[in-house]
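Let me give you the structure first, and then I'll get to my questions.
One protein chain is absent from this view; the other protein chains keep their places.
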C-alpha cells in the first residue's frame, strides 16, 4: 500500500466529461464534485456538504450554484455558501475547492496545499494536439495500489509475455536482441528513457510505416513525471535511422481513487489509420488489453501484497527494473518531504 | 460510529412477528431469539447455545422449550437448561434472557442491566390504538449509524428538499415562511417540540380535512425520547386555529442492529381514508419513501463518515439542528453515564 503524494497535478478526467451535470469522482481518497460553470470554467470541489455531509453530487444545479438535496444549502463555484434557508444571515461557510487546470486535453487537479499549485508544473502532454495525428482517449481502472501501474509501464519487457498475443508481437525473439538499448536517467523529478529493439521483422499494432519484409528498429522514448504521469513516443525506422517522427504517442495518467483503487486515464495519438470511424475500434483495442491483461495482473499483485508495501516484500530487482525503481525512489522522497521528514527525504 | 445506549427500551419488533416460530433478530450487536410461549408470553433470549455457540433459532421448539440443533441441549423460556443428553445430571447452565414488554403494539426489549429495566420508562406510543384512527406498521432498515435517523427526523426541513417530489409537497415556498414556528425544549431525557408552517395552500399526503383552496396552518408536535423513540402528531387547521386533533400520528423507532446497521420500525395512524383495503397502499407509500430517499441518504452519510463519529467531523450547526443536537447531547450524556464516566456525563 502506497501513501498518496498530495502536492502534485493529477488527471481528474477529460474536459469532455465535465459539463452541466454534477460529476462524482473519488480522488486521493476524497469525494470530488466536478462541473462546469455557464461561462465554461471547470470547477472541482469537495463532494460533501459541510452541514450533514450529504454528497453534493446528489443535489442539483441552480445556474452556477449547487444546492444540497438534504436541507437546501446552496454553494457557489468558489465553494462559498450563498443560502441557508432557515437562517436569516447566510453563514460564512466554505467548501474546499481544488485548483483545476485544463491543458493538453486533460483536466488536471491539485489536491495538496493550494498555495503550492503552479500550473507550470503540469507535465507536458501537448502531443494530444499534434498535427497529422489522430487522438483517442480512454479510461480504465483497477483495484490496486497506484504505483503498480508505474512499475508496469516502466518495464516494457512485460509486453513480450503478458501481451504476447496482443501487442507483444514478436514473442519468439523474447529477451534481449543484439544491439538492444535500454537507457534511463533521472532529470530532477522526471525519468527519461529509451527502449530500442533492432531488427524487428514482425509488426505489432501497426505496420509502423516500414515496408513489409524489411527489418526495422523500434524504440520507445519515455518520460515519467512524479508521481504518475507517463508519456511514450513510439518510433519505427529502417535499421540505423533515427530521424523519424513517432508513429504513436501515448499518455498514461494514474490517479489514486483510494488506497487500493486506481483511475487510469490514457490517450493514444496515432499517425497511421487517420479514419475517424476507426477511433472506437482502437479505443476498444487498447482498453481491452488493459482490462484483460494489465488490470488483472495488478489486482493479483495487490492480493499478494495483503496490505503490505511492495518494497517491504523485498522484490528481486532485475536490470530492467531500473526505471521503475528510480520512479519509486523519487516518489518515496516526495512522500517523505510531504511528511516533513527531511532526514528521510535526503 | 456511535456506541449503543444499553439501558433503554428498544423496539425489538411488532407483537405479530413473535409467535410459534423461532425468530432471529440482531439487536445492539447481539443475536436475539424471539418466540412466544404457549401461554402467550413473548420471550427474548440470546440466540447462542452456550455449549458450542450454535444459533438456537436453527433448532426446534418442544412445547415452550428450545432444543439446540447441534447436540440437543434444551432450554426453557427462562433460559435454563432442562436437558443435556449425554450428562446424567442436567448442568446448571443459563442463557441470558432479556426483559420484553408488549405495549402500544410494540415489543419492547431491554438489553442493558436487567435490574434497571422499569416498564414505566417505556415511551408512550398509545396513539397506536386511538379510536377513529386507522393504524399501519412498517419495517425498513439501513446500513448506517443509528443516530443518523434521529438527526434526519429531528430536522423536518429535509422534507422540502429530500422529499420534494413525495411528501414535501410545497417546495416553491421552501424556506421559512412568515410566522413559521420552530420550538424545541428539553424535558429530562425527552425533547418536545413543534414545527408550524402557516398559510399552506397545497396538501402533502392528504387533504388534511381542510377544504381545497383554503390556506391552512400545518404543524407537527414531536416527542423524542432517549435514545431513539420519536412520535409525531401532525395537524392541519384553518389559519389561526389550534383546537384540532391530529390528522396523522406516527411512531419512529430506531434500534441498532450493529455498528452501521439500523432497524427502523414505524407506525402511521391516520384519521383520513379509513378503508382497510388501502392499508397496504399506505404502507408501501411510506416505506417506499424511506427506502428511496431517507435510507440512501443515511447510507451516503455513513460512507462519508468512514468509521468516524459524526460530531468529530465537526458538522456546521444550523438553527434547525437545535433538536437534533439536543438529542445527540442527551445520548452523549447517557453513553458517558453508562461508561461510568461521571465527569463526562456532567
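What to note about this one:
Order of writing sets the chain letters: A and B. Residues in each chain are counted from 1.
The definition used in the following text is that contacts are C-beta pairs under 8 Å (C-beta built on N, C-alpha and C of every residue); 3 or more make two chains touch, one makes a residue touch a chain.
It should be emphasised that the depicted structure is a prediction, and the values quoted were computed from it without experimental measurement.
When the omitted chain is restored, the residue from A:188, A:276, A:319 or A:340 that touches it is A:319. For chain B, the residues touching the absent chain in the complete assembly are 31, 48, 50-55, 58, 67-72, 84-87, 91, 93.
Counting the whole complex, the residues of chain A in touch with the unshown chain are 151, 155, 157-158, 160-162, 174-176, 182, 297, 300-301, 304-305, 310, 313, 315-316, 318-321.
We take it that only the chains that are shown with their structure count from here on.
With each centre defined as the average position of its C-alpha atoms, the distance from chain A to chain B rounds to 48 Å.
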